[in-house]
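See below for the structure under consideration.
Heads up, one of the protein chains got dropped from this complex, but the rest are sitting where they should.
Per-chain residue numbering starts at 1, and chain names A and B are given in the order in which the chains are listed.
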Amino acid sequence: MADESLPIAAEGLKRYFGSGDDIVKAVDGVDLRIQPGEIFGFLGPNGAGKSTTVRMLTTLLRPTGGHARVAGYDVVSEAADVRRNIGVALQDAAIDPLMTGRELLRLQAVLYGLPKAKHGERAAELLDRVGLTAAADRRVGTYSGGMRRRLDLALSLIHEPSVLFLDEPTTGLDPMSRIALWEEIKRLNHDGTTVLLTTQYLEEADQLAERIAIIDNGVIVRKGRPAELKAEVGSPTLFIGVEPDVADRASEILAEFGELRPTAEGTLGVGLPGGSAQISAVVRRLDEAGIGVRDLELHEPSLDDVFAEATGYRLEGAES
Amino acid sequence: MTLATATAQTSGVAQTWALSRRSMLALFRQPSLVIPSLVFPLFFAALGTASYSRATALPGFPEVDSYLDFALAGAVVQGILFGSTVGATALATDIENGFFDRLLASPSTRTGIIVGRMAGGMAYGAFQTAFFVVVLLPFGLTVQGGVPGVLGLVVAGIFLALAVGALMASMALLTGSSEAVQGSFPLLFIALFFSSAFFPRETMSGVYADLADLNPVSYLVEGMRDLVIEGVSASALARAILVPAAIAIATVALALRTLDRRLGAS
Partner (left out) sequence: MNVATTGVRAASVGLAKRSVVNITRLPSAFLPSIAMPVFQAVSFAGTFFAITRIPGFPTSRSINWFLPLAVMMGSGFAGIGIGFTTIRDLESGFYDRIRLSPAPRASLLAGPLLAALVRAVLMTTIVLIIGALFGARPTHGIGGVLLLYVAGLGVATLGTGWGLAIAYRFRDMRGAAVMQLTLFLVLFLSEAQTPLSIMDGWLEGVTRINPFNNIIRLGRLGFVDAPITWDNTWGGLVAVLVLGALTLLFAHRSLDRLADV
């Protein structure tokens, strides 16, 4: 059985959609043990199974198999208790556009059973906290994307939950809004909230998460502290740009120096056990073979490398 | 004649044809919008026939075999009102998504654009009229006017589709909003209900009868109805065809004026 004392614990969690030949194994046996007070990053590309996992942990979706306990309660048989103890900000921050921010917070207070006398006070407090006091009585339809995200976060905090789920909280936000939201998440965590955060941004996971899990095709392929995972990849990666017609020949040469690593198109990558000291040797060897080097960069191991090593490809838009 | 003007002229005809085809095909590609305009009038004709068969014996009702014969004209008009809204909504959508501006920027003539748009609706009006007659024949519908009577109905349907289509197109051109076009549909419904589309004017009383007397839809429906229940006559054809034709002249003129205003405004 999953551990009752952990804020989030899942064992063999599965979710299949469809049946027969068309079956889609969106989540196929996920194990998670998230410690109290930690920020846990759930990393993966679109469609990897992040949101499906979050929807199961937050009682929105019944698992096909496996078990999960959140805040000490079973997500299927004690769903109401789970809901009472978690806060959730879902992808896209879908909020009723016809209502004002304050009305939504008050409705949320009602739905979470806050004592009536506290509704106004709590709404005002949260509006202030996310910087929406001035816009509180405007309809949400007039809010910008960033404002909606902040309101969504405020809505998820109405009952001071001990466990917070944030599903891609910063997707589509401008850099300023993103950093502001990161600060808020850190502050919440500092006050003792356990956070499970899903993201497609490696930088976000690196910035916020104490531990991460990389999910791909419904399966967790790596799990651990970012620093440990990077160390596991070991050597730094040398990225080299060459003309396409000599790429195969260049790959052969690079393989003499270390293991080849997946890269974005148009570049080659090799892990250099000797680090920067080996660069000149690599360039000399290519030069001897008559291969011109267009550009060259040495990267210390990053989460991107961890991701690439684990899944065999790089996240779109990730810095290489 | 230079080559350029020759090209412009042939393409003017070709483009009008292409636009008509486009608006016709668009109707059939949206079954969810088109099917109600075929099914609802039939449903209400069937319902009325079962509900009101005894009413045909009342004073004021013309001599008919069944309420179905009486109801056909109303069903046709109802169906065409539905169908014309679909076409005008498509025009408003074209305006909303910018396709209409591209058309205006092309060398097609302005009337070509409107005529092309209307032609689709007119063809659909003809189809609807024929469809209702064919579907209802096995259920006991008798058209006293025979084949010429049915042809008269089809022609009336075509003119009505043009008249209503142009009116709704003016609405689309005026507002450029598909929601506004659909929102004005109830107005057509009011015009239909405050007429003799479902019951004869002779059975109505008070203000309601006065309104039905003033409503041109009454005369149009009665003309079409006489083709069904009495037979072909000059008076029936005149009311069935001239009334929608006269309305069409007015509404097409309105549509062209609204188009001019839209061009002037942009």
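The rule is short, and it goes like this: a contact is a pair of C-beta atoms (placed from the backbone, for glycine too) under 8 Å apart; a residue touches a chain by one contact, two chains touch by 3 or more.
This one's a predicted model, so the numbers in the text were calculated from it and none came from an experiment.
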{"item": "Sole residue of B:25, B:50 or B:214 that reaches the chain not shown, by the stated touch rule", "value": "B:50"}
{"item": "Full-complex contact with the absent chain, from A:114, A:247 or A:298", "value": "A:114"}
{"item": "Footprint left on subunit B by the chain that the document does not show", "value": "32, 43, 47-48, 50-55, 57-61, 179, 183, 186, 189-190, 193-194, 197-200, 203-206, 208, 211"}
{"item": "Subunit A residues touching the omitted chain (full complex)", "value": "58-62, 80-81, 83-86, 88, 90-92, 94-99, 103, 107-108, 110-114, 116, 139, 155, 159-160"}
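Criterion: only the chains that are shown with their structure count from here on.
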{"item": "Centroid distance [mean C-alpha coordinates] between subunit B and subunit A, Å", "value": "57"}
